[in-house]
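Note sheet for the following structure.
Note that one protein chain of the assembly has been removed; the remaining protein chains are unaltered in position.
Just so it is clear, A and B label the chains in written order, and each chain counts residues from 1 on its own.
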């Protein structure tokens, strides 16, 4: 029955109401310039244009959506990458829109700022949860519901990391809408007291809105700056160096994981409410 | 004294601390691809790429920052337009970054959803305040501080609207990080109970972070959809129609306002904390 298979109808069962699923099907192509049938079953998310360019160059596929809020490309094998932009609003939007195609798995390849002395630039982080700082979607679930990745998806990604002899850390990421806070000691201390390993702007929102839409999701983050040390703050020069040294490997692990999880991954059971 | 004139130092006077002003000066070119000296004293903000293209075509100037998080262009007369992206995270970031150049005035040309039956597609709204829904910058000021435009800037824009025989409405806008809520009756009712005239994703954040950075700011919003009626929800087709019919006029009023306020505007006194 359609009403059982459509996760969106769970949340919009009032007759005559605007139907989220229809909206998402109309909006996803409008936001990305990509027709629905071109999306694959597994999705990589990024907010760096050059990741999408590297993806499109590797798979010799076209980038859709230039001039639109989001850009996307799909490989011949049916793996899709979307550059959804920066911040929680865009993170929530893309996870709502993706409900239109009910993907089997979504992996975010993002960058984050390391908050521990053991987090160095170039480290990979597989976050076990993300704290929902301001801007991360209280309209979806009350604040005590934790923002979590899908266990089996992360288990698979961690195996790909081990196979490729890429070391990684686990821990809790703090997600906030605020970008410039490096000068604010109280804010930094709060995040450290919560023992967060890193700070970013999207992970908690992707996790909680993905959970709301019943989408299996994960995040593999690259530490691109260490804002707790004065010379660790991101600058033009440091960002280019990080991109040169680690972006290819980051992208590579993400592609390997999402390209093979359909065949090799433990079955991800889609839960029912 | 430099430390008195620099609004950022007000908030970062601890010796040895990371300096916000230096960060902003380093980051603004990194985010926009535009060197600091190329920015004008008055800034138009948009989150629609085609507004920036229309601007660049009219003034025959180059678009900087393609492939970066934000794009910008500056006319020969020194008026700058920035496409800063969607959502509160980007809105807060651009107002923090602009502190690097201490602009004399910033006007946001945005789109919003009308929430009253008197708000029709194509109407212009000059918001007198914006409600800080989730995601709009509690780190800057506690929630009871209202997000407001600079009065003299809005007074000037309202005169330009009258001169060009463009009707406009005033009222309070609700700003939220959430994009898909049209199906959620409780959320819609909450906004209407607060007597909001429209809903958007950036205005409250631009106002409150502009206030924090002591930047004169305003917003002129175009009603691009009326999500309270089922056929008023934005779709690909409706969006193109709105753009065709009203975008040129929207942009035109914005350019006239920011191009002439320096000569004709009532002086905007910069307050001190």
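As a convention for this text, contacts are C-beta pairs under 8 Å (C-beta built on N, C-alpha and C of every residue); 3 or more make two chains touch, one makes a residue touch a chain.
Given the structure is predicted, the values throughout are model-derived calculations rather than measurements.
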Missing chain touches which shown chains?
A
Where the complex has a chain not shown, which of A:35, A:78 or A:143 is the residue touching it?
A:143
So which of A:172, A:199, A:215 or A:261 would be touching the chain we can't see?
A:172
Going by the contact rule already stated, which one of A:22, A:50 or A:158 would touch the omitted chain in the full complex?
A:158
So which bits of chain A touch the chain we can't see?
116-118, 126, 128-129, 131-132, 141-152, 154-155, 158, 162, 169-172, 192, 194-195, 197, 211, 266, 269, 271-273
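Simple rule for what comes next: only the chains that are shown with their structure count from here on.
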Between chain A and chain B, the Cα-mean centres are separated in Å by 27
